[in-house]
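With one protein chain withheld, the remaining protein chains of the complex are depicted in position.
Residue numbering begins at 1 within each chain, and the chains themselves are lettered A, B and C in the order written.
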Amino acid sequence: MPYVDFSPSPRAADLTARVKDFIETEISPAEEDYHRDLAEARRTGDPWQPLPLIEELKTKARERGLWNLFLPHEHAGEYAARFGTDGGEGLTNVDYAPIAELTGRSAIAPLVLNCNAPDTGNMEVLLRYGTDAQKQEWLEPLLDGTIRSAFTMTEPGVASSDATTMEATAVVDGDEVVVNGRKWWSTGVGHPDCKIYVFMGLTDLPENQQSADRHHRHSMVLVPRDTPGVKIERMLDTMGMYDEPLGHGEVSFTDVRVPASNIISGPGEAFAIAQGRLGPGRVHHCMRLIGVAELALELACRRGLERTAFGKPLANLGGNRERIAEARIAIDQTRLLVLNAAWKLDQGGPLNALSEVSQIKVAAPAMAQQVVDFAIQLHGGAGLASDFPLAAAWTAARSLRIADGPDEVHRGVVARLELGKYK
Amino acid sequence: MPYVDFSPSPRAADLTARVKDFIETEISPAEEDYHRDLAEARRTGDPWQPLPLIEELKTKARERGLWNLFLPHEHAGEYAARFGTDGGEGLTNVDYAPIAELTGRSAIAPLVLNCNAPDTGNMEVLLRYGTDAQKQEWLEPLLDGTIRSAFTMTEPGVASSDATTMEATAVVDGDEVVVNGRKWWSTGVGHPDCKIYVFMGLTDLPENQQSADRHHRHSMVLVPRDTPGVKIERMLDTMGMYDEPLGHGEVSFTDVRVPASNIISGPGEAFAIAQGRLGPGRVHHCMRLIGVAELALELACRRGLERTAFGKPLANLGGNRERIAEARIAIDQTRLLVLNAAWKLDQGGPLNALSEVSQIKVAAPAMAQQVVDFAIQLHGGAGLASDFPLAAAWTAARSLRIADGPDEVHRGVVARLELGKYK
Amino acid sequence: MPYVDFSPSPRAADLTARVKDFIETEISPAEEDYHRDLAEARRTGDPWQPLPLIEELKTKARERGLWNLFLPHEHAGEYAARFGTDGGEGLTNVDYAPIAELTGRSAIAPLVLNCNAPDTGNMEVLLRYGTDAQKQEWLEPLLDGTIRSAFTMTEPGVASSDATTMEATAVVDGDEVVVNGRKWWSTGVGHPDCKIYVFMGLTDLPENQQSADRHHRHSMVLVPRDTPGVKIERMLDTMGMYDEPLGHGEVSFTDVRVPASNIISGPGEAFAIAQGRLGPGRVHHCMRLIGVAELALELACRRGLERTAFGKPLANLGGNRERIAEARIAIDQTRLLVLNAAWKLDQGGPLNALSEVSQIKVAAPAMAQQVVDFAIQLHGGAGLASDFPLAAAWTAARSLRIADGPDEVHRGVVARLELGKYK
Partner (left out) sequence: MPYVDFSPSPRAADLTARVKDFIETEISPAEEDYHRDLAEARRTGDPWQPLPLIEELKTKARERGLWNLFLPHEHAGEYAARFGTDGGEGLTNVDYAPIAELTGRSAIAPLVLNCNAPDTGNMEVLLRYGTDAQKQEWLEPLLDGTIRSAFTMTEPGVASSDATTMEATAVVDGDEVVVNGRKWWSTGVGHPDCKIYVFMGLTDLPENQQSADRHHRHSMVLVPRDTPGVKIERMLDTMGMYDEPLGHGEVSFTDVRVPASNIISGPGEAFAIAQGRLGPGRVHHCMRLIGVAELALELACRRGLERTAFGKPLANLGGNRERIAEARIAIDQTRLLVLNAAWKLDQGGPLNALSEVSQIKVAAPAMAQQVVDFAIQLHGGAGLASDFPLAAAWTAARSLRIADGPDEVHRGVVARLELGKYK
């Protein structure tokens, strides 16, 4: 393994400190109220209508220059100056990673700082591959935080771990593209501001004579939500949670027609785009999970010191101290692994970090799931209820062992590259 | 370890076969509709109003003589003939265990067969320790399935893993007992038929001169729900799920007065009662978890054979077959361990099976959690949503690593008895 | 899972009690001296010359009727009366299992009771498949304990997990069979009494026109050690241990000629024989591992109570009590699983217990390895040295994750049968 340097630039260190302060002074104090109001909306109102608090916090974040910090160093270009932070450039992955970790401690921070998935990934796709017209119409309002977006890829009818099994279609018909199919786990479609879907489907159909190999038959298409034929069939729960107001939807596309110019980077380019899109996004997810795990361990330590049973603080009973130590070790080594992937991405882009990105995608969710599970156990019944953020944190970690490629697929990538050294 | 015999009596084998048939032909076919209707009620109605299907199935179950099968061999007495099955006696733990396993495959079967916790445990307490008046007033309608009950023990303010830290009080005042305190995770209080709470509180207060050691200061009191001062503060979710229409509640008791004759088995007897209550109940829980795990493994195998990725059935990819094998091994050895605990209970009662009951309380939930987690993974995103019973199954297994004594306490019991051999 | 009954027959219970007494009063008291003398022989003499103690103990065991207890109920026939115990029949697998467990607590007990692998498996093969002449020449002295035997199957040049890759040959040439090849991990060949090898090789060569499928091309041949062309190339160590005086050898066979009548059950029958041979043998191995684990847990508990650090007995530090509990749970559930496999074998023979036998072959070594590893840890440095039987126990458990089929192959069998339910 070549040597690594995880030092942030001075500007990144300053931004990290300011994000930390903003979360501690503005977001965290409001969070308990936010969740209480959201729970109330679930019982008696419409939890899919965003609570006004988020917009208020977004305004504050933007005023403080803590906005679109995810903007990638390599592709941000002029947009960093126009929509980014203090007119500066986009951050490197190593620079942004500690910021992502901090936002992982809060359920709403990513939204507040306009750094929420899948908007970040969609914006990055538009930055890298979008035409000027596409950028003007969709990227700018996304960077502005006035609209949201979804990424519709996973399908209910096939094993999406192998994306080539995809059944949805995006067939070019003259100067239009006709979109058909059913997608699910489309995150964010529940939000009223979610105006644009990045849709992935098969363009080079199997029944035609195929010139392209199976990784060059799919296209990514920008489908505005209001296009006729687009229908949100239902919202899906994850372990009973709906993650309102963003949520995860099952969406049907029936003879949906959009201009052929809505295809991103041309027909057949979907896999190439997806590949580039997922590296930084996975670093973000994984760093947020580090933040999740840190929060869980902090809560476990505090509970372990405060509560008493059998005449001792819980922390001193049985194997609890050993488990606290194992959690600390697991968090620290996983953080370093994620920083390492970020550094490899910065050094040479996604192709330089194939193994590293897959490594963290396996390691971070499993670590976070384990640490949160321990924290739940130390909280007893309280850990399972919404009184603490632990149940939601567990679900987030568990979901990420499936979303963005299941563990098994990523282990396959790592093994292939490892065995390749000896062939 | 002495030798064991897990063979059921002919009558038990016949009942098991009939329960299997009833679940397959009556309960399972109705289950999908039931869950769809319940989901609909959550969105638009009142999920706490029981759907009529349950009462219909209860009637059928009773007509077929599949009713109150949990009735314990040792304590069922005349009630087995009056409210039990085909006029026969109560079953032994070994006899009942395979029936409990079968009911674990269905979310509603325990309710339908009038074998649902905590009613079963409460009925057993009344059978063993109740006065004739208590039995007539509360046991008979419970056996009749016309009312339900709750067990209010766990408290939000203390570490309930050490029950002696309990803060609620049940103070005798003349011929009344005055009940105060706050309880949570009181399962079943959401149901409109839940009429009676078994309440546990401190009678021999610390500020008084205490004659009793710390395991003889608490009493169990029958508190009708409608008594003034009883208030359900809120219903709690477990990983986002409310388990309607039974649910888990937080309940406050404020100067609640009931006759002193509502104390079960006399003041200070709560721990003695709790001890006897928990052995069979834990066998039931654990056998149901065996059923949960069997169902999960079946779903995983079916999904693994049906879905294809990378040109192969999922089951043939990577380590999936090894994980299927590990699941089979884990299920089978845990079932045998639970049967062993049942057999020890049958041979000599709870004191004969202290280690065995704690062993299964550690082993079965952890096993089920692991097997269900694997089944979720093989289902991809579908496994996390309510489309499959896996998310609820995971939550049930996870909860039982905390409910009825957390893993750590049970490991402590096993270790104490193990080390005791060498002291 | 059908119901099971692990109760031993009264005769088996009596024999178990007598074996326990014999081990406690005769074998265990001699064992420390035995190991000291063996260590001395390693330094200054020839550890491959058996120490006289073993023969003395064998005589005592035979006098007490504790001899050849492994003799299988189904195949023992007249030999049980002539060479077995108190003129009685062979024991069932369920009957013998607790005896095997007891012998697992001692490194020399299996030898002393003439129940040592691979002699037991070889004797069983001769009982089931041998001609009268083969029985008279080899089975009777083995039952008499005057000679020993080896089973030469595994080869250094191929992956023996797939036995069809075997390269050694046993070619019929008129009334002779010509044996060629190199075998290793041939257990027992170091002992001077080891007079007969059961050799497995390819008879129906690939270069010939093959009529047989790949599981009917191999033969088992009785090859006396002194036949010209047989050479023990070297003795192999397992984690540094040679297991003198039996040991594990690498043996070359060069144009070794024996009468064709030395083929067991005819040419091409090797796989059929191997299949039948391995069921009970695996139960024996696994039950001995239960004994190994019980001994390790006992040593861990005793050490944990006797030694003090940081002002407390080691047992009370950190997670040690939880680990003791986990060990107890793991041992008990594995024992029950092994008894279950034994019961299935008794009910319907090897084909009735394919999954069960593979299950225990995975579960028991892994469990024993884990429990012994914990016991080593609690002993500190002492646990790693030969001062305690733990290092040897660990090695025995670890080896059995490879010997008699590696874990992965057995998991494959379990998974195949599990998935077969849904095809």
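Assume a residue touches a chain if its C-beta (ideal position, glycine included) is under 8 Å from a C-beta of that chain, and two chains touch if they have at least 3 such contacts.
Since the model is a prediction, treat every value here as computed from it, not as a measurement.
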Sole contact to the chain not displayed, among A:114, A:265 or A:340: A:340
Residue, one of C:22, C:184 or C:271, that touches the chain absent here: C:184
Of B:62, B:321 or B:401, the residue in touch with the unshown chain: B:321
Hidden partner chain, residues of subunit B it touches: 318-319, 321-323
Where the missing chain touches subunit A, by residue: 1, 3-8, 13, 98, 297-298, 301-302, 304-305, 315, 321-322, 324-326, 328-329, 332-337, 339-340, 355-356, 358-359, 362-363, 408, 410-416, 418-419, 421-423
Interface with the undisplayed chain - residues on subunit C: 154, 156, 158-162, 165, 184-185, 236-241, 307-310, 314, 317-320, 373, 376-377, 380-386, 391-392, 394-395, 398-399, 401-403, 406-408, 411-412
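Going forward, only the chains that are shown with their structure count from here on.
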Copy pair subunit A, subunit B: interface residue numbering same or different (half cut): same
Whole-Å gap between the CA centroids of subunit B and subunit C: 43
Distance between chain centroids, defined by C-alpha means - subunit A, subunit B (Å): 38
Residues of subunit A touching at least two other chains: 318-319
